[in-house]
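In what follows, a structure is listed as structure tokens, so that the remarks can point back to it.
In this view, the complex is presented without one of its protein chains, the others remaining in place.
Naming follows writing order (A, B and C), and every chain is counted from residue 1.
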Amino acid sequence: MTIRESKKKWLACGVGLLWFLILLWPMLGITPDGLEFGNTLKVFGYVAVAALIIMLFYQVQQAGRLEAAERPLKAVGGAIQAAYEKTPTWMVLAVVFALAVIYPLLTGRYAHDVAIQVLVYVCLGLGLNIVIGLAGLLDLGYIAFYGVGAYTYALMSLHFGLSFWLCLPVSAFFAAIAGCIIGYPTLRMRGDYLAIVTLGFGEIVRIILNNWMALTNGPNGILSIPRPEIFGYSFRSLSSMYYVILGIAIVTIISVYRLNYSRIGRAWEAIREDETAAELMGVNTFLLKLLAYAMGATFAGFAGAFFAARMKFVGPESFTFLESAMVLAMVILGGMGSIPGVILGVLALVALPEVFRELELYRMLVFGGVMTLMMLVRPAGIWPAKRVGRRSEEAE
Amino acid sequence: MDDKTPILELKNVVSAYGRIQALKGISLKVYDGEIVSIIGANGAGKSTTLMTICNIVKAVSGDILYKGKRINGVGSDVLPAMGLCQVPEGRRIFPRLTVLENLDMGAFFRTDATGVKEDVERVFDLFPKLRERSRQLGGTLSGGEQQMLAMARALMSRPKVLLLDEPSMGLAPLLVKQIFDIVKEINSQGVTVVLVEQNANLALQAARRGYVLETGNVVMEDDAAKLLANPDIRKAYLGE
Amino acid sequence: MKRLLVLAVALAALGLFLAGCGEEKKADQVLKLGTMSPLTGPYAADGNDIRQGAEIAAEVFMEAGGIPGYSNIEVIPQDTACDPKQAVAAANKLINEKVTGVVGAYCSSSTIPASETLAEENIIMLTPASTNPKVTERGLPYMFRTCGRDDHQAPAAVKFMKDVEGVKTIFIVDDKTTYSQGLAEGVAMAAKEAGIEVLEHDHVNQGDKDYSAVLTKVKAANPDLFYISLQNSATGALMVIQARRMGVTAILMGQDAVYHPKLIEIAKGDAEGMFCTFGAIDKDAPSYKEFLTKYKAKSGNEPGAYSAYSFDSATAYLMAVKAAGTTDPVKVRDELLKLDFTGASKHIKYQENGDSGSNYTVYKIQDGTFTPYWNSLTGEKY
Partner (left out) sequence: MDFEFFIQQLINGITLGGVYALIALGYTMVYGIIQLINFAHGEFFAAGGYMGVILISYLASQGLHPYACLAIALVLAMGYCALLAMAVEQLAYKPLRNASRLAALLSALGMSIFLQNGLMLTQGVYDKAYPTEITSGGFHWGLISVSYMQIFIVALTASLLVGLNVLVFKTRIGRAMRATAQDKVMSALVGINSNRIIAVTFAIGAGLAAAAGIMVGLYYGSVSYTMGFVPGIKAFAAAVLGGIGNITGAMIGGLIIGMVEIFAAGYISGEYKDVFAFIILIGVLYFKPTGIMGENVDDTRV
């Protein structure tokens, strides 16, 4: 980096900080009692010092001064990479699987709870990944299917006493039907029009859940939903529930993997890349798009049924737009269309707020900031899918 | 500026779309007042050359000199005010602006309202068709009219150097001839023209000198007449 | 390369995570008390009151001598965001932190699933704000409630309407939360029994700001009394302002969730003459005055609606632990049931099911403050 460029960066940093001060001061400093500067300068001081340290570090790193420190790290990275590339995939998977299986033995309750959340979101993320990552349909109301799944299990088990294992496919089936209902009128729309319509559908489902007292008990939600049982063994403890969702997640991962490399998966990708061309090549876009909605919804249905069993309670608060946005964020952040990417995205977005729990009130602030930052650093996601065509300008 | 310094010069310019190198070291010179044609097959890098000059595609290395000054990295939006103006491939008129508004956009950086008004009249004289259509939306014009509008819009900035990309594309032969006549007319008013064309025959007939591009390299440069006479060229680009 | 790096980082993070979670923290001599309340989201205001109430209770208790055998009382606040899922996560987090008692949560829909989780580990939970009857009606031995119950509040409100104000017709609006709707239905039912005509029972949604459509209906129906059952004091204020501006002349009546100084601060003159039911807090009682000075001194702001309840919940728990000399839930429960004291909010005596009884009082907003107006237990005006 030349001195001129470096100067430019420092200037940009300075202007940014100045701008930040201008934006911050009115919020903190103007009070009915008069103008005040102390508070603002304190907050600004922290931010400025942090920014300058980061800048300094960045400059030093760019200037190559840190190479000495980086070299061993890079060597280790290289060694790991070499080892990773030599190891057959099945071995890596076996290690991951083994870790997942013994996980509850090593950890406490809270970690189980977080792990369960992660796995639930893995199912949701992979389901949404079919709709958005493979078929390229932007869906902002995905959480509605999750809600349908959850309420299906809750109602079936309470009113008809059906077991969890029987309800699991039934929930998925109902969610898939909901997927088709939502999918049908939206098939003619594209892009952002689709986004707002799916958002609208998601809201409609939530409002109905909140208001149809006779069926859903409205805002009170449904209480005392039974936990799953098998041959008289009840999955009462958190760690046993962990194994249930682990099983569901593995089934989901395998099915999505198979779908991904099937004829249908290729057809979806064709639709994503160029719908008109796909149609001209004889792909039945109408049916396939509907199928994408239905398949995506199916996995959300599984996750929903589990969610109801795990919480023993379902209420409409769990199925808001923000939740849809969260799942969407996981998929995009991880890397659309790639299974490990989605899993990484879920890990990042579920684990981060939990890690930040210590920050209390600053938790969501940091979360939002990190989300933007991650997109700026890796716009294609943490682990982009291989088959997604790389845009030339993104190449490194 | 003496006659020896070219008004526009490229020295060993390399540019790339991501990892794919599009220009592998182009050097060319354009002197004040001439018409220079750049010919070549599809994908030879002709349009990329113009886009690189205007900094839409970033030059990775090499120098782009305009009036002897290095203009690498100068913002695309600054160049028209310096007298360097491009009519890009596919015309790219603003479809939901009227013809008059399109022309106004051409003179965006200019602040002399009366001068702009005069120039509108001047280009209407040059392209009388446009005067009839001045209140129509750009997107409703026919292909030939759009080409005329694109050129007229470029003229609104009173360019010193006009970069013309494929003005003949998709036009009927009669129209093509008309367009080339106008190019010569513009040139005779003192505007230097760089003409990128697939229609090598017409382009070389109109130009004083020519460059032949192949896969991102200049493979030949000469007077237009000599290029026209070159049997290799005739075989490769003129279909003989 | 970069991808591998990401993988490495992810693995490292996971490892750290595992290590952090697996680590058993040494039990030191600090009593850990958790709080659960919505610290973010639309109900953050009330959630903050709850957190502060418990924190100040711990401080006050320490200053008064603390608990023998414990060097300190640590309050660990957790955010529920009024979302069941986050509430359960918060409960699990608190279990991991080895708390022995929890004050919270705010929304009944958070309290119920969180209490199920806490019950698995026999942790005592005292809610200062969840008034839904279901909270204490599920047979959980360690669930206590310091505030009143909706099914006591509704009859009290209706009794007031009939006996004191002589109301013949009412219009009810709620905002479709577990709490607000449950209460509104209770009021509707009690009103019918009491011979008051319910002209209409309408609903608005949470997050709405514009109530003009429903208020136009109120105006057209012209009831004697307009009963406002909303989850939040600020939305209550919006409803009051808009109602008066629309020209609704009916008597306005709200409930405990809109009972908050913010209601008056926002609605200003429009709130004058409005009635609210709230658990009787005797502001002249020495226990309340003591609480008020300490609360103001420590937090720097006025206590909110649930601050006193939260303060009392925490105090009750700490007193029980002190009396039991241990945090063993069975013993602490016994001590909690034995407690009989006057707190900042009311006289507290827990019953076998965990309730502490309701003593709803009707307050009237006069000259910019809530003034006690009518006591539902005695049936007399103050």
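Following the convention adopted for this analysis, contacts are C-beta pairs under 8 Å (C-beta built on N, C-alpha and C of every residue); 3 or more make two chains touch, one makes a residue touch a chain.
Small disclaimer: the values here were computed from a predicted structure and weren't measured.
S.K.: May I ask you to name the displayed chains that the omitted chain touches in the full complex?
M.R.: The undisplayed chain, in the complete complex, is in contact with A, B, C.
S.K.: In the whole complex, not just what's shown, which of A:Met55, A:Met336, A:Val350 or A:Ala385 touches the removed chain?
M.R.: With A:Met55, A:Met336, A:Val350 or A:Ala385 as choices, the missing chain is touched by A:Met336.
S.K.: Where the complex has a chain not shown, which of C:Ser71, C:Ser212 or C:Thr369 is the residue touching it?
M.R.: C:Ser212
S.K.: Among B:Lys11, B:Arg92 or B:Lys226, which residue is in contact with the omitted chain in the full complex?
M.R.: Checking the options B:Lys11, B:Arg92 or B:Lys226, the one contacting the hidden chain is B:Arg92.
S.K.: For the chain left off this view, which of C:Ala105, C:Ala234 or C:Met274 is in contact with it?
M.R.: Only one listed residue reaches the unshown chain, and that is C:Ala234.
S.K.: Among A:Ile3, A:Ile22 or A:Ala214, which one touches the chain that has been omitted from the display?
M.R.: Of the candidates A:Ile3, A:Ile22 or A:Ala214, A:Ile22 is in touch with the missing chain.
S.K.: Mind pulling the chain B residues that touch the left-out chain?
M.R.: Touching the chain left out of view, chain B contributes residues 54, 56, 75-81, 85-86, 88, 92-97, 101, 104-106, 108-109, 153-154, 157.
S.K.: Contact with the hidden chain only, please: which chain C residues?
M.R.: Contact residues on chain C toward the absent chain are 39-42, 44-45, 47-48, 173, 176, 202-205, 207-210, 212-214, 216-217, 219-220, 234, 237-238, 241-242, 245-247, 262, 265-268.
S.K.: In the full complex, which bits of chain A touch the chain not displayed? Write them out.
M.R.: Looking at chain A, the ones touching the missing chain are residues 16, 19-20, 22-24, 26-28, 30-35, 132, 138, 185-186, 188-193, 195-197, 199-201, 203-204, 207-208, 210-211, 275-276, 321, 325, 328-329, 332-333, 336, 361-362, 364-365, 367-376, 379-380, 391, 393-394.
The criterion applied here is as follows: only the chains that are shown with their structure count from here on.
S.K.: What's the chain with its C-alpha centre farthest out from chain B?
M.R.: Most distant chain from chain B: C.
S.K.: Calculate how many whole Å lie between the centre of chain A and the centre of chain C, each centre taken as the average of the chain's C-alpha atoms.
M.R.: The answer is 33 Å.
S.K.: Let me have the rounded angstrom distance from the C-alpha centre of chain A over to the C-alpha centre of chain B, please.
M.R.: Taking the average C-alpha coordinate of chain A and of chain B, the gap between them is 48 Å.
S.K.: Among the residues of chain A, which ones contact at least 2 other chains?
M.R.: Within chain A, no residue contacts more than one other chain.
S.K.: Of all residues in chain B, which are in touch with two or more distinct other chains?
M.R.: none
S.K.: Which positions of chain C touch chain A when the two form their complex?
M.R.: Those residues of chain C that touch chain A are 1-8, 10, 13-14, 17-18, 21-22, 39-40, 77-79, 82-85, 88-89, 92-93, 95-96, 109, 112-113, 116, 120-121, 132, 134, 138, 176-178, 181-182, 203, 205.
S.K.: Which residues of chain A touch chain C once you look at their complex with the stated criterion?
M.R.: Per the touch definition, chain A meets chain C at residues 77, 80-81, 84, 103, 106-114, 117, 207, 210-211, 218-221, 223-224, 237-238, 311-313, 315, 317-318, 344, 347, 351, 354-355, 357, 360-361, 363-364, 382-383, 396.
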